[in-house]
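What you see is the complex with one protein chain gone and the rest in place.
Moving on to chain A:
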């Protein structure tokens, strides 16, 4: 397995980092936006098999709100799914930002500090968390990991009847409902809380918009007189890519940090050119408490540069970069060090579909570029 895989492996390693547990004003969300340390993530390890209430432990470790904990405990599958959602969104976030100055470091106080503000990065974190949760939930449903999935509205006997009479709703619908319940709908006067809520919803909506309808004909002799359609989720990579695009075209709302003045001066700023198919930026209403109903991510304040070590990131010093590609941008004009070294790597690999790779070992000279401090 080559570069991509190594990268992912490295990423997954970085996720297993203990984070500080800082309470913030709009925390108590979930996943990358929750205030729990992402310490529950020994990736790839199975939970102890359904021995009684093992999942209770996991639910407790997730540091959930009261309602969330109740939902988590209701079904052994939920806890595992929640954990998978966090992993998925964390990996995707780091994958999408691997060439950026802010490389989605989730460690320690940096993440907590970002969550306390209203940057574009904050918006992305909220969106990818909810998207990851929706995706993971739908997937868990179809894997049979959840005891209650679709058809769960009524008591048990009626469920069975409902299923036999007319089937159940699809798992996407269920996942959406679950996530909406789970993340809660809070009416909040605070602009930032509402922006966070909006961004969370954007995550879910992107999943919803990315649904593809596939149909199968099965009428007489396989003709299309009878056809059945179902909705299918996009791979999470695609979702991540779309959210990254939305991150880049994020819309600024609200008066900048100074809410006390109450002037309602709203600046609409887009940091980048929109893709042509997107609707033009809507004129934002003149009131602070109005949030535009768009699919755009919203942010309140401009992001820091992430160049130097700060509250929000450890800076880009010593970051590995790719020459001619992003070294200039990442290193913030400080230039980069070039290090030449010999690496032995597997190459010319013969891969079977699973579990078996036959590689030669090649020794290459390789230049490694890192940002100057």
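One rule holds for everything that comes next: contacts are C-beta pairs under 8 Å (C-beta built on N, C-alpha and C of every residue); 3 or more make two chains touch, one makes a residue touch a chain; residues count from 1.
Simple rule for what comes next: contacts and distances are computed from a predicted model.
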Hidden chain of the complex, named as in its UniProt record, picked from "3-methyl-2-oxobutanoate dehydrogenase (2-methylpropanoyl-transferring)", "Protein wntless-like protein", "Replication factor A protein 3" or "RFA2 protein": "Protein wntless-like protein"
Among A:149, A:191, A:207 or A:307, residue touching the chain not depicted: A:149
Identified contact with the non-displayed chain, of A:57, A:237, A:311 or A:372: A:237
Chain not shown: contacting residue from A:107, A:170 or A:328: A:170
Residues of chain A in contact with the chain not shown: 1-5, 8-9, 44, 46, 49, 95, 139, 141-151, 156, 159-160, 163-168, 170-171, 214, 216, 218, 220-222, 224-230, 232, 235, 237-238, 348-349, 351-357
